[in-house]
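With one protein chain removed, the remaining protein chains of the complex are shown where they sit.
Coming up: subunit A.
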Amino acid sequence: MDVRVKDIRKEFSHLPALENLSLDIRSGELIALLGPSGSGKTTLLRLIAGLESPTRGTIYFGEEDASSKTVQERNIGFVFQHYALFRHMTVLDNVAFGLTIRPSGTRPPKAEIRRRALDLLDLVQLSGLEKRYPAQLSGGQRQRVALARAMAVEPNVLLLDEPFGALDAQVRKELRRWLREIHDRTGHTTVFVTHDQDEALELADRVVVMSKGRIEQVGTPDEIYDAPNSPFVFGFIGESNCLPVRVESGQIWLEDRLIGLSAPGEADGSARLFFRPHDIELVDGCGGCLAGIVVQSRRVAGTRHVEIEIGAGRARVEIEVPPQKAIGEASRLAFRPTRFKLFRD
């Protein structure tokens, strides 16, 4: 089901947590809300769920205005970071809970509920564990029970609040892949909150980058990584370098040097130059380049990370070079960004 958030504002004791925020979520989409803590991503998720009510604004489920509906009426599936399983119930009862509490008119017969719960447990690969209690499961298994429980009510939209946040790195990676598979198979509209950009970029169809209660950028993982539209997004997603530069008649200057990059059509004035550590080429000699003294050189897996101090201002940047290239500390290194972006102050 489509979910539309329109001009939402949310205040907590008069402090704004979300400001005039709008977002369209398409049916069947897997969308990630990504941002640092305090960016309002969990608040947005809870507003969609109906666990919080907006100070202003509207939330539509399909064509219907869901703003005034209670959590119970919205028929959503919510997965919490710390599972929030019912510990006095077996795994099967946990999954079946949403169906067993329905009023007798809409409640499926007992055998049907059991069958559906077992099917879901099969889907989340927990067949055979239905008689266990949550305390007898590992973290990853518990989160899968929580997901099965949320899906049992056939929700309009599935909302996951940092679903893998409490798990260790290995399990996290596994569950990520597995969640993608489940999503492709079931086609639920899914929104998940994360502060882990790898998770967002790897898993989501579209990523919503949030900061300070606002949406910074919405786009596919490629768009977000390759074409960040604000200094915040450039700095928050992936590794990046930032240098204070000047634009003069279409050429970019760092202090008193031309750095060999042109910005045609840019007005003169100061700006900030952003580029990724791997989007560079090393150059010999320097007729227009960035050059500086190597401060530190570290081998990280398949590349070598080199930290360089540039110019009189001693601005530090980090670049990635092929690991076989020998780099001595205090040696001089010249390079030029191959892709970059200018942001005006």
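Descriptive notes on the structure:
We take it that contacts are C-beta pairs under 8 Å (C-beta built on N, C-alpha and C of every residue); 3 or more make two chains touch, one makes a residue touch a chain; residues count from 1.
One rule holds for everything that comes next: contacts and distances are computed from a predicted model.
One chain of the complex is hidden; its UniProt record names it "Sulfate transport system permease protein CysT", one of "Succinate dehydrogenase subunit D", "Sulfate transport system permease protein CysT", "Hydrogenase nickel incorporation protein HypB" or "Threonine/serine exporter". In the complete complex, the hidden chain is touched by one of A:A150, A:I237 or A:L333, namely A:A150.
Checked against the full complex, the candidates A:G35, A:P54 or A:G98 give a single residue touching the omitted chain, namely A:G98. Taking the complete complex into account, A:Q72 is the one of A:Q72, A:Q170 or A:S249 that touches the chain left out.
As for the chain not pictured, it touches subunit A at residues 49, 51, 71-72, 75-78, 80, 82, 84-88, 97-98, 101-102, 133-136, 146, 149-150, 152-153.
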